[in-house]
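Apart from one protein chain that is not included, each protein chain of the complex appears where it belongs.
Chain nomenclature is as follows: A and B, assigned in order of appearance, with residue numbering initiated at 1 for each chain independently.
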Amino acid sequence: MGDALREGGGVNWGSLGNFLAMGGYGLYVWGSYLVTLALIVAEVVLLAKRRRNAVGRIR
Amino acid sequence: MIAALRCLILRDLRLAARRSSDVLTVLLFFVIVVSLFPLGVGPDPKLLRTVAPGVLWVAALLASMLALGRVFAADHADGTLEQMMLGATPLGVIVAAKVLAHWLITGLPLVLISPVLALQFDFSQDLLGVLILSLALGTPILSLIGAIGAALTLGLRGAGALLSLLVLPLYVPVLIIGAGAADAAASGLGGTAQLLLLGAMLIVAGVFAPWAAAAALRISVE
Partner (left out) sequence: MGINWFKYSSPQTFFPLAGRLAFVFGALALAACAAGLYLGFFVAPTDAQQGESYRIIFIHVPAAWMSMFLYVVMAFWAGVGLAFNTRLSGMMASAIAPTGALFTFIALWTGSFWGKPTWGTWWVWDARLTSELILLFLYLGFMALQAAIDDPRRADRAGALLALVGVVNVPIIYFSVQWWNTLHQGASVSLTKSPTMATTMVAGMLVMTFGFWFYGIAAVLLRARCIMLERERGSEWAMHYARAAA
């Protein structure tokens, strides 16, 4: 693992601005990550709701 | 068993003959859909020649799907299907007979009229043979795969649209290879490989699809 770190060198973004800009590809990178996150959150929320409904229908 | 097969096929053919409008509707749908494409993409002969195999194949696929619901629905509605399932003939044989009859009624007419439509697209006359053969081999495969979907959706509300959704992904390989045969022939590579592949798929589908459809029928009816 240390090997990989040395080889990869790691990334020094320099500033939050650079990190968000992603070398100009910010829209695409964050567009992907945020939508993925939103979908997963949605799935979890829907599951919680489904469980509540199921329990409610039993009572 | 051959006697049972023949009896079933003749029965279905006779029933279809009495309601010939069903047959003609499918055929007409095919013709109309094919005719819509030039209206949509423009009459440029070069473009039409290129898309002809694909358009004919997609239209045949859609037309074949239109008629699929009918394979089992009528018999299921009046109880004949359950009678057949209780009988001595293996359900797989019954399914194979019905699928064959279905193809003779809906698939074969498409194959026969396809050269006329291909000429409308200025498709090369020498290559018509490959196109017709690809459809002749491919449409039975579509009927066989479609029968599985028809059996699974038997009696469900919205069965028609649901059937399409289930069956279209399974049609993709047949479409790719079938349309690819004429395409390859048109580009000079010869469509023999694709036609042989289609033949192989037909044999495999012919063996496994009736069995799977029979299992699906048992799930749907019991």
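Assume a contact is a pair of C-beta atoms (placed from the backbone, for glycine too) under 8 Å apart; a residue touches a chain by one contact, two chains touch by 3 or more.
These figures come from a predicted structure and were not determined experimentally.
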Against the chain that's been left off, what residues of subunit B make contact? List them. 148, 152-153, 156-159, 162, 165-166, 168-170, 172-173, 176-177, 180, 183-184, 212, 215-216, 219-220
Contact residues on subunit A toward the hidden chain run 1, 3-5, 7-11, 13, 19, 22-25, 28-29, 31-33, 35-36, 39-40, 43-44, 47, 50-51, 54-55, 57-59
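One rule holds for everything that comes next: only the chains that are shown with their structure count from here on.
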In whole angstrom, the CA-centroid distance of subunit A from subunit B equals 45
